[in-house]
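Here the complex is missing one protein chain, while the rest keep their positions.
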Amino acid sequence: MKRGGVAALAVLLTGPAQADERRSGFDYMGPETQLMQTDDMANPGMLAVQAGMRLWQETAGDAERSCESCHGDAEKSMRGVAARYPAYDATAQSAVDVAGRVNLCRTRHQGAEPLPQEDADLLALVSLIGLQSRGLPVMPDPDPQMSQWRSRGADLFDRRMGQLNLSCAQCHDDNAGGHLGSAPIPQAHPTGYPIYRLEWQEMGSLQRRLRGCLSGVRSDPWPYGSDAYVAIEAYLMQRAAGMPMETPAVRP
Amino acid sequence: MTDALVNIPETATPGEIIEIKLLISHPMETGFRPRSDGSLVPRDIITSVRCLYGGETVLEVDLNPAISANPFLVFHLRADRSDEIALEWTDWGGVVHREARQITVA
Partner (left out) sequence: MTLTRRAAIAIGLGAPLVLLTRPALASPETMNAAIAEFTDGRSVQEGRITLDIPVLVENGNSVPMTVEVDSPMTPEDHVTEIAVFNERNPLPDVVRFRPSPALGLARFQTRIRLGDTQKITAIARLSDGTLWSAAMTVIVTAPACIES
């Protein structure tokens, strides 16, 4: 049944996915991998959440403040937060993703060094924050400054890149539901990050996943922390508006 | 500190077969993975897991590099008395990690 549905979708799709045809990457996974995500006791992402809860309560930096000192109980204060990121930060005059927000808190309020991209502690905190939006719909930041980030992200998504001269859209819009080798091509809705990717055998950010795609088309990935990743995320989260958050998701 | 998720029911009826789940945060480095210079990343795995019910060993598991990163284990136990259920796992350096829960059987 499901396979038939995916095939039919691939035939029907000629442009960007229609609103009512949007599907999470979850839907393309086998039942065993789906169960690995939905059973909190089986989902390795919950180990990152557990570590994140510990870090949330630990003081960091010269100010000797923890996340909890300002934000209190993460389960209350962080509810729905990840669902509206990336968000515009007026002081930085930039869109920031959740990891960027954690690092702004560290430098501005904790007197601590920012954590490097893909640092396990950073992924743990972002996983904890993301979990507090699980099941809630993606609600993009209404700040008007975000529109230029989204249009830049859309441009990047449509731009042919690398030696293979392929754009993101050529796989994830035009051929979503098809296959690359034996792997299904998802529609690229970033609703579950950070994810536990079986290929990585650990947690990783959307930036890491996008770098995998850039390498895949034989393009030099932008450096970690590049604005371009935040722009693409802003575009993709707009494209996924209303879809439920899944953090921490599991993907093959 | 090692993160682990342990799921042991807090209560059971006498003779009930309960389900126990254990998920350990660990890379299970195989010792076969090459670095870019061709040398191998040294092996670093959890070598064994043990379950004790009231201090009595009821299960031993030997793990190898073929066990996935973040080892996951599900097994069952016949709950016939209120007592402590402990899970112990030994890492590559021989350090034993322990998580214990009390079960009430009535």
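By written order: A and B. Residues from 1 in each chain.
In this section, contacts are C-beta pairs under 8 Å (C-beta built on N, C-alpha and C of every residue); 3 or more make two chains touch, one makes a residue touch a chain.
Just so we're clear, the structure is a prediction, and the values are computed from it rather than from any experiment.
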Taking the full complex into account, find the residue in A:46, A:171 or A:249 that is in contact with the omitted chain.
A:171
Missing-partner contacts on chain B, residue numbers
17, 30, 32, 34, 38, 53, 56-69, 71-78
Which residues does chain A use to touch the chain missing from this display?
29-30, 32-33, 36, 164, 166, 170-171, 174-175, 178, 180-183, 185, 198-201, 211-213, 215-218, 252
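What we mean here is this: only the chains that are shown with their structure count from here on.
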Using mean CA coordinates as chain centres, what's the chain A-chain B distance in Å?
31
What residues of chain B sit close enough to touch chain A in their complex?
3-5, 7, 21, 23, 25, 27-28, 68-70, 72
Residues of chain A defined as touching chain B within the complex:
40-42, 44, 46-47, 50-51, 201-202
